[in-house]
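What you see is the complex with one protein chain gone and the rest in place.
== chain A ==
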Amino acid sequence: MIVSEKKKNVYAGITFLLFAIFIYAVSFWIPESKSDVLGSRFFPRCTAVFMGILSGILTLSSIGFKKSEETKDGSAQHAGLNYSLLLTCLALILYYLIILQLGFVITSIVYLFCQCLILLPKEDYRNKKKMMITLAISVLVPVAINFIFWKIFMIALPAGNLFMRI
């Protein structure tokens, strides 16, 4: 599947338009202040209106864009399922969710190793030396960071709720 620059701009314009509507709608929940002429609702609404106008311009100008221009600069891109990207997003979310439960060191070791595996080219999986370096870095970096923050800067990184309870 190929997603052209034109389509991307149309989607982006619509997203911005919806976001502008959302910002304008939510502004009704802001209590109206009478301490100054403009009040606390004015700026968010003003921004939403400008955003709406500009997103409209982006959408309309993209629709009017000549078809021949789309692929001229090679800007059209394949939009298939990218497993590396999906796994990276998943790893980031899991890192956030687990760091508070298992603590910084353990979670970071697991995250670093997994993230390096996601980014490494497949042919490197069989390279024992590279895998050993990856593993060593995955263990050493979090331990060193934790040591520096705990012992030198006296700042405690998340220890993990699980261990706190134990």
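Here is the rule we use: a contact is a pair of C-beta atoms (placed from the backbone, for glycine too) under 8 Å apart; a residue touches a chain by one contact, two chains touch by 3 or more; residues count from 1.
Quick note on the criterion: contacts and distances are computed from a predicted model.
The protein name that UniProt records for the chain not on display, among "Amino acid ABC transporter ATP-binding protein", "Tat pathway signal protein", "succinate dehydrogenase" or "Dipeptide transport system permease protein DppC", is "Tat pathway signal protein". Within the complete assembly, residues 8-9, 11-12, 16, 19, 23, 26, 30-31, 33, 35-40, 43-44, 47-48, 50-51, 54-55, 57-58, 61, 66, 68-69, 82, 84-85, 87-89, 92-93, 95-96, 99-100, 104, 108, 111-112, 115-116, 118-121, 133-134, 137, 141-142, 145, 148-149, 152-155, 157-158 of chain A touch the chain that is not shown.
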